[in-house]
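A single protein chain has been omitted; all remaining protein chains appear in their positions.
We just call them A, B and C in the order they show up, numbering each chain from 1.
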Amino acid sequence: MTLDVIPIHVVPRHTGAALPGEPGLSGNAPPLLRELAEQVRHLLETGEPSAIDLSALPLTPADLDWLREKLGSGEIAVTLQAGGESTLDETACAGVWWVTHRNEQGAVASQFIEVAFVPELVKAHPADVAIGRERLEFMVSDL
Amino acid sequence: MNELQFLTWVRGPGLDIAVGIFLLGTVWRLFEIYTLGRRKDLAAPRRAAGASGLHTVFRRSLPPHGMLKRAPVSYIGGYIFHIGLAVIVFLGAPHIMLIANLTGLSWPGLPAQFIGLATVMTMAAMLAMLVDRINKPAKRFLSTFEDWFVWAVTFLPVLTGWLAVQHLLLPYTTMLALHILSVEILLIALPFTKLFHVFTLFGSRWHNGSANARKGVPV
Amino acid sequence: MSASLEKVTQTLKEVIDAPIASYFESCVHCGLCAEACLFYTETGDPKYTPIHKLEPLRRVYEQEFTLLGRLKKLVGLSRPISDDELDQWQELVYDSCTLCGRCSLVCPVGNDIVYMVRKFREGMAVSGHVPEGIRSAAKRTVETGGPMGLKWPAVANVLRKAGEATGVTIPVDQEGADYLVLLSSMEIVNYPEYIEALAKIFNKAKISFTVASDAFEATNAGIQIGSSDLAKVIVSRIVDAAERLKVKYVLSPECGHAYMAIRWEGPNLIGRPFTFEVVHVLELLDELRQKGVLKMKGKLKDPLILHDPCQIVRRGGVLQAPDALIRQVAENYIPIADQQKWNWCCGGGGGASAIHTEEAEALRARVFQIKKRQIEEAGVGTMVTFCANCRITMEEGLDHYEMNTKLLGLTELLAEHLED
Partner (left out) sequence: MQGPLIESLARQGVSRRTFLKYCATLASMMALPPAAGLAMAEAMAAARRPSVIWLPFQECTGCTESITRSHSPTLEGMIFDMISLDYQETLMAAAGHQAEEALHAAMKANHGKYLLIVDGSIPLGQDGAYSCIGGRSNLEILKEAAQGAAAIIAVGTCAAYGGIPKARPNPTGAVSVSDIVKDKPIVNIPGCPPVPVVMTGVLAHYLTFGSLPDLDDKGRPRAFFGETIHDRCYRRPFYDQGKFAKTFDDKGARRGWCLFELGCKGPVTHNACATAKWNGGTSWPVESGHGCLGCSEPDFWDAGDFYKALSVPAHPPTSVVAASVVGATAGAAAGFANRAKKNAARKARQPITVADLEK
């Protein structure tokens, strides 16, 4: 028996009208823009990256939409397939990245706004690069 | 005893004891008071008392002629805190649940924010009444230990309920248990203190109203 | 417990009833009754808070009739009453309470406080915790027939003179008359004009009336002192005379507490309903006015205000008549803010005016300030009232403050303007 046999009617949550009483803007989003401006300044001065953990803050879905829209979208959109899909999208403000981690089931596991020249996760780790080199050398020796 | 056990106790045996003492005390005291009887008035009435007792029950809920100006804090504070208590007790969702559970009667409640506002106003009014009791010579003069005690016993359920909902001072479970406990103390104190006026005020207004109506004076 | 305290408790046990129990249980110590009491508003002394005047009565109730009170007494949380305490309370129950009943009108839980003061006085009276002035007035009333020691020959003389002045003979002990007219000693001595006015009006209205030689006195010091037994002795004279003369009505004079005593307390004192009706003189006059019998000519131009005596209006229920009658004869009648059942007492009711200690007189003068304010705020030079006791008390007050306000009796004023 497969799951399809069970008559479950799935209603996608965000296609219909908003649920009555779904919280709107909480007013917690605008201060984050100020915080981001400060973090970007810090990045330029010291080169140190930083991040804001969105799942740890009291933000409603409407707050997140508002933030996302304000920040806009930039030129780079990275998709990472590692234990579920992750997206690391540059926003219209260069150096500010919108990072969403999903698990294997596609649910959002965590969400960050990272302030970095390149997000840490995108960079290849030297140990992995070393393994890559080994593979390349192996390929070369095989030529 | 941890806080969940505490909560379970106040929702169970504690409530049993409190409701028991409350009912026992109330029924007993009502008997004790009203079986004293009264002598029939033999004077020919100017007009039949009719429903005058009932009229007085309602009329006394409004400030009599000129009195609002003389004691604004007593009247305005009194209104706010009595109405506030009624709103909180009868229109707060968890309280309606309790009433429905005990009596089977149920009605729609008000949003939590509104109840929160009513709670804050009630507490402010009660504090103003307390200050008034300390400041006003006649009130201070009349005050005995019972008056301060009864004030506290009435204030605590409101305060603890509010603190519990707002997640202040103590964990919710403990605060909720304290809230229920404070209500139980209130229930136990009610038949044996001036809080008993919640019942006898109807008898008092009725007696006064009907006796004076026979003389033709609406009081 | 001393023998006299035993008597107090005994008496109070008898008078405490369900309303009193309900009242004490309802009291929340809000202090609003103080705001309605002229002894508090004019002195600011919290001991004059009406409900506080009943503290010994409350304790007797609590200790005798509630289980909790008995327990409290047992463990010493509730003191038994003492002679010293009653001595102390005598001032609160007599000097500073005129039984005006304003407190009973404002109590938010509905307590009839004045009802309780009246009952408490029963206990004070049996143990002799009463002011000398009221005590001697009561004694004189019981022993000689009136509070001022007035005897019939003197009264007959006044009646004869009134008859000569008006040309109307005043019938005495006439069986079958419609009205038995009662008088108060104060009127006989100080305001004989009242008697003349009455004779003129009865004559004009063609109503038969009589005065009883053994029951001319309307006042009842037994009520003021708070003794139902004495009050019964006094009121029985009137009842006996009225029944012997087979009158339909007994006419109470202007005097406030006299009306209260015969109209509302009387049947309860003798333990049965009356066979006749008790009518206040103003009720009769208003009825005559409505029938068109009472025709007036000319009006008093002076701006004036009305003082509503407590026992006739607030405690007696004669609410509408005074206002309607004064408008017949006064062109510039100014209704005051606290009128009718909201009036402020003269300060001498409930027997207080009979107390002649220095403190009591000083206190009466002090609380008269409220009447003084009313007169000054209205800006008038004349005040009309319809109670001999109020009138005497206020005259004392006016003298004390050296005011030249004129005080008039309503019935006389009406008689003066009666169309011939």
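Simple rule for what comes next: contacts are C-beta pairs under 8 Å (C-beta built on N, C-alpha and C of every residue); 3 or more make two chains touch, one makes a residue touch a chain.
In this text, all values refer to a predicted model and were calculated from it rather than measured experimentally.
K.L.:
So which shown chains sit in contact with the chain we cannot see?
P.N.:
When the entire complex is considered, the left-out chain reaches A, B, C.
K.L.:
From the listed residues B:Leu36, B:Leu54, B:Ala128 or B:Leu156, report the one that touches the chain absent from this view.
P.N.:
Residue touching the absent chain, from the options given: B:Leu36.
K.L.:
Extract the touching residues of chain A with respect to the undisplayed chain.
P.N.:
Residues in contact with the chain left out: 19-23, 50-53, 55-56, 80, 82-83, 86, 101, 103-105, 107-110, 112, 114, 120-121, 125, 127-128.
K.L.:
In the complete complex, which positions of chain B touch the hidden chain?
P.N.:
Residues 2-5, 7-8, 11-12, 15-17, 19-32, 35-37, 93-95, 97-98, 100-102, 108-113, 167, 172-173, 176 of chain B touch the chain absent from view.
K.L.:
Across the whole complex, list the residues on chain C that are touched by the chain not included here.
P.N.:
For chain C, the residues touching the absent chain are 4, 10-11, 13-14, 16, 64-67, 125-130, 135, 138-139, 142-143, 225, 227, 229-230.
Definition applied: only the chains that are shown with their structure count from here on.
K.L.:
Taking chains as nodes and touches as edges, what kind of graph is this: line, ring, star, complete or other?
P.N.:
other
K.L.:
By CA centroid distance, what chain is farthest from chain A?
P.N.:
Relative to chain A, the chain with the farthest C-alpha centre is C.
K.L.:
For which chain is the distance between its Cα centroid and the global protein Cα centroid smallest?
P.N.:
Answer for the innermost chain: B.
K.L.:
Between chain B and chain C, what distance separates the C-alpha centroids? Give it in angstrom.
P.N.:
Here the centre of chain C sits 38 Å away from the centre of chain B.
K.L.:
Nearest whole angstrom, what separates the Cα centre of chain A from the Cα centre of chain B?
P.N.:
Centre separation, chain A to chain B: 56 Å.
K.L.:
Considering chain B alone, which of its residues make contact with at least two other chains?
P.N.:
Where chain B is concerned, no single residue meets two or more other chains.
K.L.:
Where in chain A do residues touch at least two different other chains?
P.N.:
Residues of chain A touching two or more partner chains: there are none.
K.L.:
Show me the residue ranges of chain C that touch chain B in the complex, using the header's touch definition.
P.N.:
Listed in rising order, the residues are 16-23, 25-32, 34-36, 40, 44, 46-47, 49, 51-52, 65-68, 104-112, 115, 263-268, 271-274, 277, 314-319, 337-338, 341-342.
K.L.:
Name, in rising order, each residue of chain B that touches chain C in their complex.
P.N.:
These residues of chain B touch chain C: 28-29, 32-39, 41-44, 46, 56-57, 60, 64-67, 70-71, 74, 78, 136-144, 147, 192, 194, 196-197, 200-201, 203-209, 211-212, 215-217, 219.
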